[in-house]
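Here it is, the structure, as structure tokens.
Here is chain A:
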Amino acid sequence: MNETFLTITEVIMMPIVAFIIGLFMVLMMRKLAARIQRRIGPGVFQPLYDIVKLYGKQTQISHGLIHDIGIIMAVGGYVAAVTLLPVPGMNGIADKGGIITLTYLLMVPSLGLALGVGQCANPNGSIGISRALTSMLAYDIPFIIVIFGVATHFSSTSLVSIIAAQQVGGFGTWGISEMPLLALAGLFALHASLGKHPFEIYVAPAEIATGPMVEMGGKFLGGLFVMQSFQLYAASVLYVSLFLGGGENWVTFLLKCFAVLIIPFAIAYLFPRYRTEDLVRLMWKWPVMLALLGIAFVMN
Partner candidate 1 sequence: MRPENYQAVNHPPSHEFELNFGPNHPGIEGNFALKVKLQGDIVVEARTDAGYLHRGFEKLMEDRLWIQNIALVPRICVPDPVPMEVCYSLAVEDLANIEVPERAQWIRVLQLELSRIAAHLFFFGGHAATTGMYTPMYWGVADRDLLLDLFEELTGGRIYSIYNLPGGVRQDVPEGFLQRVSDTLDYIDGRLKDYDNLFFTNQIFVKRARGVGTINQQQALDWSVTGPNLRACGLEFDVRRDDPYLIYPQLDFDIPTEQAGDALARTLVRRLEMVESIRIIRQVIKALPDIKGPLRTPIPNPLAWRVPAGESYARVESSKGEVAYYVVSNGGEKPYRVHIRGPSAMHAVQVLEKLAVGSRLEDIAQTIFSLDACPPEVDR
Partner candidate 2 sequence: MSIAHSQNLNVLLQEIEGIQLTFHNPRRLRADIAAEALPALLALLRGRASYVHLSAISCVDWIDDNQFELVYHLWSYETSVLISAHIRVPRDPGIYLSVFDIYTPAAFFERDIHEMFGLYFEGSPDMSKFILTEWNGPPPMRKDFDSEKWVMETFSWQQYHPDWLQELEQQGGGIVSTPESIRAGNRPMENKS
């Protein structure tokens, strides 16, 4: 009984923690962009202000029921995913779900978004979402191979045991030092899954006017902003759990999470975006090759 209560508390707490950390990740992204662009950048609570303001809109322009449900799916997918990602002190339902369930859940938001945007019937949105799904297809192939390789290496699909196995011997037993090729491929997949430049094909303001977001206003856009902070959190925590030994305590855990994101963010503001076919070609070539090579090393 007590254990059930604890699990429920954790399941409620984990998305809240994730959201707060995610907000700071968004802040870090915008600050980093500002620094690269030689300006000051937003204030500390800017991501929060944006979201509160968007939910505080007094007229909400909906395009129908599916539009609402799509956004709920997009946010809900990530909320469910973060309960499967163990953080220091809280495992949530990570040991019950495992890495395969997580992989499924991480695809739900894109599909939810596709549903919601489809209802808008704006051609820009439709093109955007088809590009988003294409890019998901592109980065999911290396991502699945990486997940497969890691699971093989640790002979487990439970993130809890994967983290425990990495924390045995310090840095030497981390995924990144045991499977560097897979870690590199994973970094590619992580960057692409965040949808930042040069992989930002589906927002593309100059081409399709921010694609999926074009008809989103008020709480719908607010939902997407919430989704973004969850997305950053989920991607970085997953990478930390797979390759950087998870979190021993909150300090090292947060340090790792933010450090992982610095790499894609620093690259993102220095490059233009790829064309769609270039992105697919790139993602199916180098990361897949690295990941397969990594698997070969893991398997022997």
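Everything below uses one rule, namely that a residue touches a chain if its C-beta (ideal position, glycine included) is under 8 Å from a C-beta of that chain, and two chains touch if they have at least 3 such contacts; residues count from 1.
The candidates were selected such that all candidates are chains of the complex that A comes from, given by their letters.
Quantities reported herein were computed from a predicted structural model and do not represent experimental measurements.
Touch between chain A and the candidates 1 or 2 in this complex is found for 1 only. The part of chain A that touches candidate 1 in the complex is made up of residues 33, 36-39, 60-64, 120-124, 127, 197-198, 200, 204-209, 215, 269-276, 278.
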